[in-house]
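Here's the structure we're looking at; comments come further down.
Complex shown without one protein chain; remaining protein chains in place.
Right after this comes chain A.
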Amino acid sequence: MEKGVSASSGNGADIDARASAWAIRSAERALGEQEQKELDSWLAADSRHLGAYVRAQALWLDLDRVAALDGGARRNPSPPARKRVWRRYAMAASLAVVVAGGAVAYDQLAGRVATGRSEVRRIALEDGSIVTLNGNSAVQIRYEDDIRRVVLRRGEASFEVAHNSERPFVVSADGVKVRAVGTEFVVGIEDDGVEVTVEEGVVAIAGRASGLAAPRYIRRNEQFVAAATGPRKAMLDSVDVERRIAWRKGLLVFNGQRLGDAAAEVNRYSDLRVTIDDPTLARAEFMGVFKLGDARAFANAAASAFNGEVHRRGNELVLVRQQNSPSH
């Protein structure tokens, strides 16, 4: 490696172009004897050739990962298959279950709607509002002449509210009341307390469990949490909000969350659980887009991103690091 960067020989972009050609050849098929010789002598001629060749190979490999995520997100916009039969309530007249796309017709108003794991339901209400129910969640819809009431019993739901100032739209969850004024927002009953995230417009928050003396307004890209430790508000950006509501489209999106937290999200929708035994691995930052409930795809992607392996143990997919993985 004595050469350093010499003053003239060839330009960097040309070297990269040749390196790309070699990287494709060697990645996609076995090289012929003559080709191998040619490659070897090209690599030996200048250390920069080796550097460019390594770069091209690594890029081609990296494109795999990104292409897999990208291809998955773009080519499979369809929601996870739902084979379960809708639990009919006596009053629910005509319900079709869809995650994205057409909405459910819903003309009876006192019905309770619940979802199991790995399903997301979209319910169209008579006034044009839409409720999307996350996995393992339940709501009760009680429309009256002068008020539209929805009670979130458990889990998480998103609301796209049709504007009607004569007939307020109020969601209650564990003693927290969220009043919408023509808007889109998400309410979830989390371990930490009731969480309200506003996507569009404004909501007013009140209720005995909100911890508030007077109603407070929460706006677009803001989040309110009625935590046991007291109410708090967080500013999110639109990317974060989008990520948090990706479940509505049947997707889970991670962009730098810890792998352990990501696995917990995945497990929320899947009977097959992803377990990470290695604490270092659980702290690693992870990115990817997955269909809800596809624990296997998640485990495999995580394994390939962190040079690990997936072992099946009963109902679990256990993620472990390869013995020879680099120490990072």
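Rule of thumb we're sticking to: a residue touches a chain if its C-beta (ideal position, glycine included) is under 8 Å from a C-beta of that chain, and two chains touch if they have at least 3 such contacts; residues count from 1.
Convention: contacts and distances are computed from a predicted model.
Missing chain, UniProt protein name, picked from "Adenosylcobinamide kinase", "STAS domain-containing protein", "RNA polymerase sigma-70 factor (ECF subfamily)" or "D-xylose transport system ATP-binding protein": "RNA polymerase sigma-70 factor (ECF subfamily)".
When the full complex is taken into account, the listed residue touching the unshown chain is A:Phe254, out of A:Tyr143, A:Phe254 or A:Phe298.
For the chain left out of this panel, the touching residue among A:Glu126, A:Glu200, A:Asp240 or A:Glu265 is A:Asp240. From the set A:Ala58, A:Ile147 or A:Ala228, the residue in touch with the chain omitted from the display is A:Ala58, counting the whole complex.
Although one chain is not drawn, the whole complex shows that of A:Ser20, A:Asn164, A:Thr275 or A:Asn300 it is A:Ser20 that touches it. Those residues of chain A that touch the chain absent from the view are 1, 4-5, 7-8, 11-13, 15-17, 20-21, 23-25, 28-29, 47-52, 54-71, 73, 75, 211-212, 216, 230-237, 239-240, 243, 253-256, 285, 287-289, 305, 307, 322, 324-328.
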